[in-house]
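One protein chain is absent from this view; the other protein chains keep their places.
The block that comes next holds chain A.
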Amino acid sequence: MSPVVHATGVRMSYGDTQVLNGVDFAVAPGEVSCVIGPSGSGKSTFLRCVNGLEPVLGGSLRVLGEEVGYSLREGRYRPWSPKEFASFRRRIGMVFQRFNLFAHQSALENVACAPVHVLGLPAEQARRTAMDHLERVGLAEHAHKRPHQLSGGQQQRVAIARALAMSPELMLFDEPTSALDPELVDEVLEVMRGLAADGMTMVVVTHEIAFAREVGDRLTFFADGVVVESGPPAELVANPGHERTRAFLSSVLSQREKAG
């Protein structure tokens, strides 16, 4: 089967600052791919390139069978229109570190918003489906609360339900538990575990090594805008091949122990 995400030599920069220096990365259908790395290593930027929130400036990034941002016509690559970007992103769910729930809408409206305004579903039908998705993340009884009335963990679960409401073929998680108080991390990871068990293709940028080891099919270590190494999570954690990976893992794991 062809990969859902296939990056070869992806480069990206903010002005003069090189952020991605040739990233090679692949995700197979149904795979849960976890990404770790120090802050500023480019892992979040790469994730944002995957759904076109940041432009790729070199190399090739193929996602769901398309070269992100361009279509090949008559031997030339033509940049996408905003409409083409929109219909591409429809197929990909994204969960943000800061939740980014629509602040003027209730939890239910957040989940029903895109099905109504993007897919054009009738409002009543969208609300019913939205309720099912909230049920799935265990928040049906909070459906009418606004984001500020929910805890961080609840907000992030609404955000996951909102992404799922579009029936995505691929889910991207950008440090979904980093902004949460420690006691709220597990409820979000629990929802993600369920998704993985259902066979969802997921790319998860995270600092939760335990989650990666338990749920991930593959663990990739980013540093300085490149992939340093990648492999089955248990193997990579137990036996890192590079000094940088070892240093990063030991610092993250010791922090966990201190916190625990």
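General remarks:
Definition applied: contacts are C-beta pairs under 8 Å (C-beta built on N, C-alpha and C of every residue); 3 or more make two chains touch, one makes a residue touch a chain; residues count from 1.
Just so we're on the same page, contacts and distances are computed from a predicted model.
The chain not displayed here is annotated in its UniProt record as "Polar amino acid transport system permease protein", chosen from "Twin-arginine translocation signal domain-containing protein", "Spore germination protein", "Polar amino acid transport system permease protein" or "Acyl-CoA dehydrogenase".
From the options A:L57, A:L72 or A:A86, the residue with contact to the unseen chain in the full assembly is A:A86. Remark: the omitted chain is touched by one listed residue; of A:R98, A:R128 or A:H144 this is A:R98.
Against the chain not shown here, chain A presents residues 51, 53, 82-83, 85-94, 96, 98-104, 113-114, 117-118, 147-148, 152, 155, 159, 162-163, 166, 179.
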